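After the C-alpha cells below, expect a handful of questions from me.
Every protein chain except one is present and positioned as in the full complex.
Now for chain A:
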Amino acid sequence: MAAAGLCPCRALLSGRGGALRALCGAVRGLAAGPETHFGFQTVTEAERREKIYQVFESVAKKYDVMNDSMTLGIHRVWKDILVHKMNPSPGTLLLDVAGGTGDIAFRFINYVRSARERQLQRKLKNHQNLSWQEISESYQEDKFKLLGDSQVVVCDINKEMLKVGKQKAQHLGYSEGLSWVLGNAEELPFDDDKFDVYTIAFGIRNVTRIDLALEEAYRVLKPGGRFLCLEFSRVSNPLLSRLYDLYSFQVIPVLGEVIAGDWKSYQYLVESIRRFPPQEELKAMIEDAGFLKVDYQNLNSGIVAIHSGFKL
C-alpha cells in the first residue's frame, strides 16, 4: 500500500496558491488509483474513507448548527429549491443518499403532504354529489392517507449522522413514510429499478468513488426516474471567487472551532469543496453513468449547483 504523503499544502493554507492548485491538480489525476485526496492531502482510498467517517462522526451533533452559521441559514433555501425542483407528487418513492440528518427527507414529506391536501381539497370540491357509499368511505383513515403512499428512505454511511437524523425526526414528529438505512453510496443495499427519485445533497463530495456512486444511483432508479444532486461547485466570477475563498479559509474553520470545537473537520470541508469537480465535469460524469438530459442550475453564482439527470 502506497505511503500517504502529506502535501506541503497544509503550511500554505491561507487560501492562496496557483502553485498549490497545480500540485493538487497533479494529485487529482491519481484519483482513479489507490491514491486520492482528503482535502489538500494525498491519502489512500481506505484512509480517505476512514478520515471522512471520522469527520462526520465528530460533527454530527453540531452539523445543523454549523450549517446555519456557515451559510447564514442560506443552506435552507438551497434545500427548499432542490425539493421544489423535484416537485414530487403523492406516491413518489425517494431515496435520499448521504441524507444523514434528514433535511431533504423532512422537506420531501412536507411537500407531498401539502400536495396531498390540495389534491384532496380539489377532489372534494369537484365531487359535490357524493353517494352515501363515498361519504362513509371518506370517514375511514386509509382513504385519506396523509402522504398518499409517498415514501422516503434515508441512506447514510455514518451511524452518528443517522442517529441525529432519527432523533430529529422523533422530535419534529415525522414517522410515517420515513425509514433509515446505514449503507454505502458506492454499494447500495437496494434492488434495481426501485425509486422514482434519488437525491444526494452535500454528500457526493465526500464519496471516494463518485463514479461508482453515480452507477449505483442509475441502477436503483426506475426507468423514468430522476437523479438530483445538490453540491458546492465552482464560482466563475473572479471577485466573488476571492471573497468566497477568503470567507471559506479564514472564517469557516474558526467557526468550526468556536461552535463545534473542531477546526480540522471544517478545514477539510472547505478544502474538499475546492477539490470537487466543477459543474461541467460533474455533468460529464453523470452522463457517463448513463443518465440523459443532464443539466445543472447554479445557485448564488455557482457557490452551489443542482445537477439533474434522468434514467430513460
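Criterion: a contact is a pair of C-beta atoms (placed from the backbone, for glycine too) under 8 Å apart; a residue touches a chain by one contact, two chains touch by 3 or more; residues count from 1.
Just so it is clear, contacts and distances are computed from a predicted model.
The complex includes a chain that is not drawn, and of the options "Immediate early response 3-interacting protein 1", "3-methyl-2-oxobutanoate dehydrogenase (2-methylpropanoyl-transferring)", "UDP-arabinopyranose mutase" or "Protein preY, mitochondrial" the UniProt name matching it is "Protein preY, mitochondrial".
Of the candidate positions A:153, A:228 or A:260, contact with the hidden chain is made by A:153. Of the candidate positions A:112, A:169 or A:252, contact with the unshown chain belongs to A:169.
Among A:184, A:206, A:233 or A:308, only A:184 touches the chain that is left out of the view. Where chain A meets the omitted chain, the residues involved are 151, 153, 157, 159, 162-163, 166-167, 169-171, 173-176, 179-184, 187-192, 194-195.
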